[in-house]
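Of the protein chains in this complex, one is absent; all others appear in place.
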Amino acid sequence: MMVDLRINGTVRSAELEPRKTLLDALREDFLLNGTHAGCEHGVCGACTVLLDGEPVRSCLLFAVQADGYEITTIEGLAPAPGELSVIQDAFCETHGLQCGYCTPGMILAAHALLQQTVTPTREEIVEAISANICRCTGYGQIVEAVQFAADRLRIANTPRALLSPGGSK
Amino acid sequence: MKPAPFDYVRPDSLAEACKLLAGDDDARVIAGGQTLVPMLAMRLARPARLVDILRLPELAGIRKDSDSVVVGATTRQAQAERDPVIRASVPMLARVLPWVGHPPTRNRGTIGGSIANADPSAEIPLVAVTLGAEIVLATTAGPAAMPADEFFVGPMVTSINQGECVSAIRFPVWTHQRIGVGFFEVSARKSDFAFVAAAAQVALDEEERCLDVALGLGGVGDRPLRLDVSSLVGTRLDAKSAAQAVHAASVDLDAASDLHASASYRRRVATTLCLRALEQARADAAVRPALGAR
Partner (left out) sequence: MSADPASFRFVSTNRRVREDRRFVAGHGLFVADVALEGMLHVAVLPSQHPAARIVSIDASAALAMPGVHYVLTGDELAAATDPLMNGLDTPRVKRHPLAVGQTRYAGEWVAAVVADSRALAEDAAEKIDVSYQPLPFVLNAEEALKPDSPPVHPEHGSNVLLDRTFVWGEVDKHFAECPRHLSFRVTWGRSSTVPIETFGVAASWDPWREMLDVWASIQMPKYPDQIARALRIPANGVRVHQDVDVGGSYGVKRGIKQTVLVAHLARRLGRPVRLIEDRLDNMAGGDAHGPDRIFDVEVAFDDDGIVKSMKMKALDNAGAYAGRAPFQLGKPIGAIVGPYRIESVQYRAQSVTTNKAVQEAVRGFGQAPTNYAIETAIDKVAAATGLPRIEVRRRNFIRSEQFPYLIPSGSTYDSGDYHTVVDKVLAHIDLDAMEKERDRLRATGLLAGIGVAACLEPSGANSAFEPLLNEKNTTTTWMDSCRIVVDGLGCVTVTIHNTSSGQGHETLVSTVVGEVLQVDPDLIRVVRPDSLACLPSNSPVGSRMAIMLGGAAFHAAQKLKAKLTRIGAHQFGLGEDKVVYASGGVADPAGNRQLGWAELVNIAHRHYHLLPEGMEPGLETTHVMQVPTGGTLPKDGRVQMYPCHSFEFHVVLMAIDPVIGKPEIRRYVIGHDCGTVITPHIVRGMTLGGIAHGLGAALLEEFVYNDEGQLITQSFMDYLLPSAHEVPAVEIVHHCTPSPFTVFGQKGSGESGYLGAPAAISGAINDCVAPLGISFNKLPIRIAAIGDAIAKAQQPNQGQAT
């Protein structure tokens, strides 16, 4: 069937079999390879995308079901080619990754959290990334990345007058 | 791991959905898809047609009646988790929702989907059985309803017929002033299905005597179970009475054994979690004001 999807702000259309997951459609039909397949049965989170800003598994959603939502993939986060978002940059700063396979999903999960709050507790960060399995890092530097990004976003959004000398911590 | 081919239809009305389902033995409902799609991907389920009910307006929304809260089947679990009506009036549901899968699956997974999937260790069916909820069905002949404990038949088996779909769940609302809930589960990882889960809800009077109590167990048998602990009404839910009631209610509990937990583990832990859930519920109720609105 013909499917029109709104992906990273652009409407894209393709003729798809109903059985094709959003994950496969993103990768094969829209050539957005940043969304990864890890298990294809909803456990690992490598395929995470945002649907109207909320993280979901793109392997558990058929592309034909995904019309009418704003779909955000990792490719939609960088502000410009070669430029990183605050969260992406924070992952680089703390080395919140190794092989990079879980990373797009992890960053989208973190992005969704930090859209809700820039003062997350460690528990909130853990909960927000708990659906994304990383086999490389043991999560330590990922949690640090999210904390670091939150700090920077908080500072960025705080009027200068309210920032105590030496930062906002 | 690709599903076998199927047709996909998205009817405009519930009546049309029922008609599509009734006319086709190989048709299945899809809503959030969080449990169905893995089955499809592994080809453990292979319907010829999926009828997508997710966007049907008749199935959406959370409504409060005089003595119940009606949760539309396609209410997403994450939405229910945040909903003020559910928090206030079906606190047990609000309490367990953070334990259902994890945030991304709750963003898509629906309340009705979890009910229809009938996993014996799932939290939402446990709440439905424990509180004595009613499962509202849409059928070609119009709406029908049945009590949750009749709805669940066995692991992943319900009394739903082809041509019907879960349209809402009617959770009874306790009107007492002082209500508390308790919930515990044991699973290998937080987001995994429970080996054992216990949920309790109690109502206390001003003197902290039990006015009403509901206790349920998940993960132990082939479906969620409500335990009869009505003997606790009138007690102060002291440890001794609770232990007696729970033991009496669970003497001939049938428990399943699998890779993750033995039957004896499940039985033993069931008793303990029941007692802990009751105590947590009691303590939760006891901190509520005895008089006046909550």
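So that you can tell them apart, the chains are marked A and B in the order they are listed, and the count of residues begins at 1 in each.
Just so we're on the same page, contacts are C-beta pairs under 8 Å (C-beta built on N, C-alpha and C of every residue); 3 or more make two chains touch, one makes a residue touch a chain.
As the structure is a prediction and not an experimental result, all values here were calculated from the model.
Considering the full assembly, B:His260 is the residue among B:Lys19, B:Arg49, B:Arg87 or B:His260 that touches the omitted chain. Contact with the chain that does not appear here is found for just one residue of B:Pro5, B:Gly23 or B:Pro155, B:Pro5. Chain A meets the missing chain through residues 17, 19-20, 27, 32-41, 43-44, 46, 73-75, 77-78, 84, 88-89, 91-95, 97-104, 107, 122, 126-127, 129-143. Although one chain is not shown, part of chain B still touches it, namely residues 1-5, 38, 42-43, 186, 188-192, 195, 259-262, 264-265, 268-269, 272.
FYI, only the chains that are shown with their structure count from here on.
Measuring from the averaged C-alpha position of chain A to that of chain B gives a distance of 30 Å.
Within the complex, the chain B residues that touch chain A are 1-8, 30, 33-34, 37-38, 40-42, 50, 52, 54, 78, 101-105, 107-108, 190-191.
Touching chain B in their complex are the following residues of chain A: 1, 17-19, 21, 24, 40-42, 45, 48, 51, 54-57, 59-62, 64-65, 109, 127-128, 130-131.
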